[in-house]
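Got a structure for you, written out below as C-alpha cells; questions coming shortly.
With one protein chain removed, the remaining protein chains of the complex are shown where they sit.
This part shows chain A:
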Amino acid sequence: MPLELDISHLHYSQVNKILRDYIEKGEREFILRGVNGHRYLFAGISAEIKAQLYGTPGLDLGAFMRGPEIRVFGNVQDGAGNTMDEGKIVVHGMAGDVVGYAMRGGKIHIYGDVGYRVGIHMKAYMDKVPVIIIGGKAGDFLGEYMAGGIIILLGMHSIYPERPLAGLFLGTGMHGGTIYVRGKVKESYLGLGLKPYALDGEDEKILEKHLKEYCDDFGLDLSEILKEDFIKIIPYTHRPYGKLYAY
C-alpha cells in the first residue's frame, strides 16, 4: 500500500524531510495530495521509489534526484528535472520553462506543452542517456547547448493551435544528442548551422522504443503517433567553437 500524505499545509522542506524519513524506514511508494506550488519536491533524493502527485508541484521538481519515479496528475511549474541524474518524471499535463536543464540521465514524459529553454545542456555519458518526450509544443531554445541525450517533440496535445511546433533557436549550439520532431520545422527556426534530416532504421528503432513507453504512460496509441513522419536534428559538429580562437 502506498503511503498517502496530504501536504497542502506543509512547507516543502517539511515534505522532503518526511519523505526522507519514510524512505529511510523502507517506504517505497507514496501518494502526495494537495500539492500546491511546493518547490524542490524529491530534490537530491537518491532512492528507487515511486510517487504519485496530485496538484501542481512548484519549482525544480526532482532536481538532482537519482532514482525516484514521479507521476504528476496536474501541471508542473518551472525547472522540473533540473540536473536530474536518474529516475523518471511523468506529467499528465503541461510543464513550465527549463525542463530537464543539464539532465544527465533518466526520463521526463510530458503529456502537453512545455515552456522555454527545455532540455538545455542535456548530456550523455556511456550508458546514461537522458530522454525528454514532449506531447505538446515547445517554446524557444529547445535543446540549446545540448551535449547528449534525446528530445522527442510530438506537438500533438497542444492547447496552442496557433503556435509552431517548436519556438525559435531550436538546438542552438548543440554539440551532442538528437532532437526528433514529429512533422516539420521551418529551417529558419533552427539554430545556426543545423539542418533537419530524415530518419534512418536505427532512429526508428530508438523512437519506437521510447514512444512505446510514453504511450504506456498515458494510454495512447503508438500507431497514431507514428502516422506522421519525424525529422531529426543532430549537431553539425561536436566542436561548434573549435575554430573560434586565434592562438
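Quick note on the criterion: contacts are C-beta pairs under 8 Å (C-beta built on N, C-alpha and C of every residue); 3 or more make two chains touch, one makes a residue touch a chain; residues count from 1.
FYI, contacts and distances are computed from a predicted model.
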Chain not present in the shown complex, as UniProt names it (candidates "Na(+)-translocating NADH-quinone reductase subunit D", "glutamate synthase (NADPH)", "ABC-2 type transport system permease protein" or "Phenylalanine--tRNA ligase beta subunit"): "glutamate synthase (NADPH)"
Which residue of A:Ala147, A:Leu165, A:Leu194 or A:Ile225 touches the chain not shown here: A:Ala147
Residue of A:Val98, A:Ile179 or A:Leu194 touching the missing chain in the full complex: A:Val98
Hidden partner chain, touching residue among A:Thr83, A:Ser158 or A:Thr178: A:Thr83
Of A:Ile7, A:Val35, A:Ile70 or A:Ile120, the residue in touch with the unshown chain: A:Ile120
Contact set of chain A toward the excluded chain (per top definition): 12-13, 16-17, 20, 39-40, 43-44, 46, 59-60, 63-66, 78-79, 82-83, 85, 98, 101-102, 104, 117, 120-121, 123-125, 128, 141, 144-145, 147-148, 173, 175-176, 238-247
